[in-house]
Structure formats: C-alpha cells, structure tokens
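Missing here is one protein chain; the remaining ones are kept as they sit in the complex.
Going by the order they are written in, the chains are A and B; count residues from 1 in each one.
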Amino acid sequence: MTQLSPALGRRAVRLAAPAWFQKYGVYTAVAALLVYNAAFTDHFLTAANLRTQLVQVAPVVIVALGMALVIGTEGVDLSVGSTMALATALLPLYLGYGIVPALLVALVAGVVVGAVNGTLVAVVGLQPIVATLALFVGGRGLALVMADGQLKQIENADLLALGSGEVLGIPDVVLIAGVLALVVAGVVHRTTFGRQLVAVGGNRAAARLAGLPVTRVLIGVYVLCGVLAALAGVLATARLTASDPSALGNLMELSAITAVVVGGTPLTGGSVRVLGTVTGALLMQLLRATLVKHDLPDSTAQMAQAAIILVAVYVARERRSR
Amino acid sequence: MAPSEAAIATPHPGADGAAPPAVLEAVGVGKRFAGVVALDDVSLTLRRGEIHALVGENGAGKSTLIKVLTGVHRPDSGELRLGGEPVSFARPHEAQQAGVSTIYQEVNLVPMMSVARNIFLGREPRNRLRLIDFPRMHREAADLLADFGVTADVRRPLNTLGVGTQQMVALARAVSVQARVVVMDEPTSALEPREVETLFRVIEDLHSRDIAILYVSHRMDELYRICERVTVLRDGRLVHTGDLAGLDRTQLVSMMLGREVSEVRRHGVTRFGGAHDAAREPVLTAEGLSRRHLLDEVSLHLRPGEVLGLGGLLGSGRTETAKALAGALPLDSGTVSVGGRELRRLSPAAAIRAGISLLSEDRKAEGIVPGLSVRENIVLAAMPRLSRSGIVSRKQQDRIVEIFMERLRIKASGPEQKVEELSGGNQQKVLLARWLCLEPKVLLLDEPTRGIDVGAKAEVQALIDELAQEGLAVLLISSDVEELVEGADRLVVLRGGAVAGELAGDLVNEADLLDALAAHTPEPSAPASEPAASGPPASGPPTSGPSAPGPSASEPRVDAPPSAPHTDKEQP
Partner (left out) sequence: MKSLTTAPNLPAPPRPTQATAPSATGRERFASLLQRHGAFAVLVALVLVSTFVFPSFGTLDNAQNVAVQASFIAVVALGMTLVIITGGIDLSVGSVFALGGVLAAWASQYGFWAALLLPLVVCGAIGTLNGLLIARAGMAPFIVTLATLLGARGLLLALTHEGATTYLVPRDSAFAELGQGTVGGFGYPVLVALALFAVGGVVLQRTSFGQSLFAVGGSADAATLMGLPVARTRVLVYLVSGLLAGFAGALNAARLSSGVTIIGSGMELDAIAAVVIGGTLLTGGAGSVSGTLWGVLLLAVIQNLINQIGSLNSSYQSVVSGGFLIVVVVAQRYLARARRT
C-alpha cells in the first residue's frame, strides 16, 4: 500500500527501452535460447526433445495461467503447490469409481481451496500472501494425512492414458495446456469477467463504486486458480504414474510466479499477459534444459533462474522520475 | 476581519524601507521529468521574515518548485541559495537540517504512530544511555501542541485524531525545528475555519520571529489577508513577482490563467447558467439516513431537473451522505427510494441499477483505473449492458465512447490512450462519461471541480447546468462556496452529520450560506456565541470580499438543533 502510493506525485514514466524489453523481452529470450541451442547443443532441436520439454512444462503452464489471473487482481496464490498435492492425494481414493468421479473430486478440491482463499481475500479482507499462506502450510499436511503419508502407484488405465496419450503426435498434456491458454486468453480479453478482473486489480475502490461485483470476481479468480492447479496436479500424477503428495507440486508456486513475472505481468495488478506467461514458463524450462544438456549442475540452474527473475522484475518495476 | 489583517499584512519592517535580505532563493531553476518540462528558468526570492504567496493553476509547477526547494527533487539547471550561499539538498533531510521546513497539502505523517513520535521522529530526545527518553518526549510534545490549541493525548496514534488536528501536529513538527523558512502547501485545505484562525496566529508568530513563509493556496482571501508578496507561475514559467497589496484580484487571476482580464470578467468566476425549472415530484427521496458517528437522520429529496447543493464544513457528513445515497456507505438505518420505489439492499451495484450514479471526491483512489484505456474506463460500469452473455462487444463500446468523448470534449490521443496519461480535468471528464453512459436519473457529484484546471472546471460546470436542464437530478457537493451558490437551485446545509437547514429561492446566496454554515460550529461542547471570544469577527470560510456579515448567533437563518449530537470524528 505504502510503497505504491503516488502521494509524492512521482509520475510513473516508462522509458522506451525497458518498456520494450518488458513487453517483448521474454519472446526474444526464448528465440535467442533456441538459436543458441540450434547452433551449439547437439540433439536439442529434435522433435523428441522439444516434445519432452513441452510435456514437462505443461503442468507449470497450467498453474501459471491461474496465477497470472490472480496476480492480475494484485494478488498472489501461494497455495497452488499444496492444491496439486491435495488433488494427487484424492485421486487414488476415488479411482475405484472410475476416472470421471476421481477427476471431479480432485477438481472440487481445487474449487474448495480457491473458495477459501477467495473468501479470505475478498470477504475478510486479508492480504493475499497471508490468506493463501495458511492453505500453503495446511493444504499439504491435509494431503499427507489423507494419503497416510504414502506414495501410491496409479494402476487406472484411463488416467495413465491421459498422461501418455497423444493426438496427431501432440501429447494430450500439451494439448490441454494449449487449449487452456487459449481459453484463459479469451476470458481475459473478451469477457466481462476478464475485464472486470483487470479493473479490480487496477483500482479496487473504483471498481466497487462502479458497481462491479468485486467480491464475486475475486472469489472467482481464486477458484479458477485452484481448479487449474488441481488439474495440473491430476495431469502431473498421470505423467508420474504415481500419487506422491509429499513431493508433487513442491516449489510450484515459485515456478508459476516466475513464469508470470518473467512473462511481463506486473505484480501490482491491473494487467494480465497470457501469452507472456506461457512463454515465461517455456523460457525457464528451456533454460534448465540447456544447462542440463551442457552438463551444468542444478545449482547453476537455480542461480541462473534467480538472476532471470531479478532482471525481469527490475525491467518491469515502476520507473520513477527522481 | 480587519484587526488580524492589519496585524499580519503590514510589510515587515526592513532596514528603513530597504528590503530585508534573502534567506532562500531559487535562481533560474529548471526541471524536467522524462522530457516534459516542469520548471523552466524559474527564480524565486524569499526574504527574511516575509510571507510570500506562490500561486498558479494546476500544472503550473508549484509543487515541483516546492519539492526543489525542500530537497525532494534536485533541479536540472539553476541553483538554490541559502543566505546568499549556493546550496544543494540531496534529500529532504538536508533541507530540514538547513532550516527549511515543509507542511504538505496532504498530511504527511505516519498514521499508526503516536502524536509525540510523529513530532519527534528522527530527532527523538535521548537519555544518558542514548535511548529514547519517552517521558521527556511526551512532555515536550504536549507543551508544543498546547500552543496550537491541541490538547489530545500525545500517546494516541495519529490516525485516531481528526484531519484538522493531524494538520496541526504536522505544523507543530514543522516549526519545532529551528526553521528559517517554512513552506506551506495548501495548509488550510483540510482545516475548519477556527483551525484556520489558529494557523494564522501561528503564522503571525513565525512572522514576528523573522521566519520566512512560502504560502501556497488557491484561496484568494487567505492570500490577500496574510501575504505580502506573490509569485505567479504558469506552465512551469515565472509570470510575475511583486507586492500583493497593489495587485488587483482579477489581474492576479488573469496572470494565473494567462487570459485577458476582460475575458475573465465577462465569464465571471463560474460557468453556471440560471435557475432550472424543476418538476414537482421528487425522483429521489432519502429518509433518516443514520450511521454511528457519521450521519444522524439525514433526510432529503431531489427533483428531476434541479441542482441540489449540499453545503457543510469538513466533517459535516457531505461526502458520507452522497456515499450513503449511492450505497457505498453501510447504514445503521434509513431508506433511499428512487421513483417512489424503495431500494432494498443498499449497495453500489443496486444504486446504479436504480439510476443513482456517484462521482467520487477522490478521483485517483476511487475513480480512474490507471492502467486501463480511456475506453475501458468509460465503459467500466456499463460493461454488463454492453455485452451479450458475458462476452464484451467492442462495437457497442466504441460507439458509446465516441459519443461521450466528443460530447465532453475529452482531450486524449484516442480512446485507447491510458487514462493515467491524461490531465486531471480530462480524467474527471472520463469519469463523468462513465456515469453518464449509464443514463442515470440521479447524479451525485462530490467535489466535481476540485483539483482540475480552470478551463476544465468551466466546462464541467457548464455540463452540470446542461444536464439539469435535460431533466437530470443533480446533487452538488463543493467546498467552493461560489460554485455551490451559483450552481445550485436549492441548498441543504449539513452540520455534524445532520441536516441543519435548507436554503431555497432568494436565500441561495453566499451571505446566507455562510451564515448557515457559521451559525453554529460543529463542536459539541462549544458555547453558542463562540467566535467572538478568540478570533476576529469573520471566522467563516473564505468569501469574496467583505460582503459576509459576522456570524451572529442571535439571528440564525436556519432552524438549527441546539447542539450537534456527535463527536465529529473524521476518518482519514
């Protein structure tokens, strides 16, 4: 609140170069990485490798889409990883009734988590970080309690097919992520809900006075984010062929926030960049893959990731004329 | 107001007519923000012990100049001189160390910290262990504040006090350092008349101690009452510096506006037309609106085609009344009916559906959505109506936006320009368009012309007139007495959250409004015949000229309840 207040009358003036960089930097970076790999990395630009990368990044993309919506309302959802764990813990309990009921139960868990988060933010008026922190802490614990702290192999053929199936050579998981990206982009740009979401993020008091259903929009956004996270949890479970609530989705909130921020969506709300978010997730994935291909250890990948986040935020920060 | 005027406005005795030496000077100062010129070769000389007015329209560069003088900004060109020596303030702290103190327009203290901590922040008295000596700090703070007529517990958090008191605390802080120069940026904008008197008394004291004061205000009466010299800025340039005494008001205004004197005269001060023919049946009726501490049984009605002015001092419940009508303030009791039908659940959405629109007082915080385009800001409230099954229709939006941008003459590069890049006046027009495109029956305007430049002000005033003529019911809130009197057909005066009276017909004039406002101060414990005791006779809000007779409690024009029942606690 205090840091962004314009009380000093500083005008937020964006200089041309960083503005361009914020908008198109992530695309340029992905292109540069691809070019670099095409030239210097063996077996990188092969269909098999790209396919692997896309399959790996798909769950992150799905979670990041929900996160982008939440961040667009000047919020953040730390509980996405725990939501994935909840979804994966619930799946084996209901797979006996078939994949559809199990899937529904998992998604309902996402709805519940989102509704709790949304209510805490919109009705009680908590800061999003605190509101979602509670379920971040408690959600995974709940998942572990439900699963009795154990890893369970998935035997259900339908679910496994979801993880390994493909249409026209494109894995189902990637297809789902792609379709969801299109849907979310449509929601943000073409629906009243999407525009109201952006307005609520831009100026909540004004939105309320303009008669917008602020509470409903906020709860809706967190519910969407929860559902997307739960779906990502289901897909990741299908890929892993096992339900592991203690590990699944660990640090997912970090990856998702990174993808959103690197993709150029400001943390201050009032704008959602869907394509940027998808590209941001891709960038982080390609970067890790590149480093791995060049035998650089995980530690280097983490430090590189840290540096990229800092650069992205530095570029996107509010420029102040002082 | 004679005695006080004489006491303060006498030119300071210099060395036998020679001007006293300069304390703080800006010489040829220039400042740009990202290529936009904010100040261009501006010079200002503050002499020792003078009270110097700084005036100009919004965007003239006053704020920037103040911030350069007080170390918030550093000039790109030119220099500052303190006592004749060139200085450079890297931070506000350095300016304060050098004896330049500032009181900003919005109270700039830390709301959650105690009064005493606020006053001594950064220079707390210490004990032998170099730790803060709280008993001493509280004692000194209480002593200091007593001189400003404030006897609040200095250990209370600042945000539990009223805005006026907070301003007094800011003032106490500013003058309690060994200041040579005190810069006051619109210090009276949040003060009640009585507090203004206290402020002037403090200014008088500072004046007598040879402290120079740079006084920024839009209120002409205040300037002419206390200031000796004036500097006028326009579009970042220096237009005039000289004695205020010989300067005609109209001349001063014309310098600020950059218009010919005759033109100003011809248009008068506001752009309102004459009275309107109001229909008989009220379109909006409010009965007994009550909310603890804020509103007490406020009832009023609005007829189509009339402009109802809502008068009252700060904290009288004007904004709260408007918000209550628009469903934005939860009520303890009371009803609002539109067209004879009572609104069930009061919420902004319900009020808007019923045809009530509120143009909020705070354009930045409650109005514009800065990151969105002009188009999206205009259609924000109307979006559900301009979409089919949740999908927005650009075609319909563009049509509406085009109509309103043209009608309100919104100056933007196009409908897709971000609203944050527009001037204040154009932002206000965008907000008006947002409400007008809902085709409301009742338009509530809370300070519609505050903080916008004179040109836009006139346009907005003309528009209000036009809308009323078209049959809209308009509620107008304004602290500009002139605007209220000339714009409104009828006036409801609020005091302490309750309706204190109504003025209609010939009674809608400045003198009667001021009487109604000043007939009784909104202070529960004060005796009725208070003002004569402590201040000059006319302690009312600024008026133009000496037309207002002193408020005399003996002949109240309005039927006022004997005392306001509430502690007038304003929420910041």
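Here is the rule we go by: a residue touches a chain if its C-beta (ideal position, glycine included) is under 8 Å from a C-beta of that chain, and two chains touch if they have at least 3 such contacts.
Here the structure is a predicted model, which is why all the values come from computation and not from measurement.
Colleague: Among A:30, A:105 or A:134, which residue is in contact with the omitted chain in the full complex?
Modeller: A:134
Colleague: Just one of B:121, B:391 or B:504 touches the chain that is missing; which is it?
Modeller: In the full complex, the listed residue that touches the missing chain is B:121.
Colleague: What is the set of chain B residues that contact the non-displayed chain in the whole complex?
Modeller: On the side of chain B, residues 72, 91-97, 102, 104, 108-113, 117, 121-122, 124, 130-132, 140, 143-153, 156, 160-162, 164-165, 168, 173, 175-178, 194-195, 197-198, 201-202, 204-205, 208-209, 292-293, 523, 533-535, 567-569, 571 touch the unshown chain.
Colleague: Considering the whole complex rather than only what is displayed, give the residues of chain A touching the chain that is not shown.
Modeller: Counting only chain A, the missing chain is touched by 1-3, 5, 7-8, 76, 120, 124-127, 129-131, 133-142, 144-145, 148-149, 254, 257-258, 261, 267, 297-303, 305-307, 309-310, 313-314, 317-318, 320.
Methods note: only the chains that are shown with their structure count from here on.
Colleague: Go ahead and note the Å separation of the Cα centroids belonging to chain A and chain B.
Modeller: About 45 Å separates the centre of chain A from that of chain B.
Colleague: Show which residues of chain B lie in contact with chain A when the two form their complex.
Modeller: On the chain B side, the touching residues are 33-34, 63, 67, 72-73, 106, 108, 326, 328, 347-349, 351-353, 358, 360, 364-372, 376, 380-381, 383-384, 387, 390-392, 420, 434.
Colleague: Quick one: which bits of chain A touch chain B in the complex? Just the residue numbers, please.
Modeller: 6-9, 11-13, 15, 190-193, 195-196, 198-199, 202-203, 205-213, 270-271, 321-322
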